[in-house]
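For reference, the structure discussed in these notes is given below.
Note that one protein chain of the assembly has been removed; the remaining protein chains are unaltered in position.
Entry: subunit A
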Amino acid sequence: MSDPHAITREIDRSHMQVSDEVAIQITSMNKWYGAFHVLRDINMTVNRGERIVICGPSGSGKSTLIRCINRLEEHQSGHIIVDGTELTNDLKNIDKVRSEVGMVFQHFNLFPHLTILENCTLAPIWVRKVPRKEAEETAMHYLSKVKIPEQAHKYPGQLSGGQQQRVAIARSLCMRPRIMLFDEPTSALDPEMIKEVLDTMIELAEEGMTMLCVTHEMGFAQAVANRVIFMDQGQIVEQNEPKEFFNNPQSDRTKLFLSQILGH
């Protein structure tokens, strides 16, 4: 297996316990784009502390699935319950879920007109109503954690891609979310920047954060995930522990996919 970003470091699993408490519950969820059936009968349960990697070919609906969890996309049937709050058309519920769930995007989506520090303090100040000074302290704490406190007063345009993505992670963490969603966080990065972002994500996992990652970084999946979900054509085709998933795939579609991404 040749993975350019094989995780070589020792991983501290002491905090990585999965509790019985349910964080996300999705039951028979369907979504259409017009007449196109993008997500078909999705059922999944995520317990608190779980680290789940979702993979699959492009167009398989994996991004759409995690975007449904904080209602960036609307589902048309079935139920999504996040932290005990069901996502419906009720705007209050949606805002509540969104403030508990952090999200990191493929293209970072930092706010270019605000400094790094302002990017990190904006939501705590306006959504959580945290006093500015406290919000800035929290922001500096998380910026140190992602190892770029010295960039706090620059603008996003002055940072490299990897640094921007780490700021995006810090920005989400400043809201002290209970669940983190990652939507292909390393796909838009140069190879040498991928590692710094993955390291940040691993640290987050080591602290016991509940994480759902759409990613093709199989090294990360093997090192950190406790479950890998494989999707194709809008459906969950296979899910298993990483070791089993990679060494003993069950369905033909999974075998084909794994041979394609790991075989070269």
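Some notes on this structure:
We adopt the following convention: contacts are C-beta pairs under 8 Å (C-beta built on N, C-alpha and C of every residue); 3 or more make two chains touch, one makes a residue touch a chain; residues count from 1.
Just so we're on the same page, contacts and distances are computed from a predicted model.
Here one chain is missing from view; checked against "Heptaprenyl diphosphate synthase component 2", "Deferrochelatase", "Amino acid ABC transporter permease" or "Phenylacetate-CoA oxygenase subunit PaaC", UniProt names that protein "Amino acid ABC transporter permease". Check A:Lys31, A:His75 or A:Arg171 against the missing chain and you find that the one touching it is A:Arg171.
Check A:Met103, A:Leu117, A:Ala152 or A:Met193 against the missing chain and you find that the one touching it is A:Met103. One of A:His113, A:Arg132 or A:Lys243 touches the chain omitted from the figure, and that residue is A:His113. When the full complex is taken into account, the listed residue touching the unshown chain is A:Ala123, out of A:Ala123, A:Ile169 or A:Leu198. Touch with the hidden chain on the side of subunit A covers residues 70, 72, 91, 95, 98-99, 101-103, 105, 107, 109-113, 122-123, 126-127, 155, 157-158, 171-172, 175.
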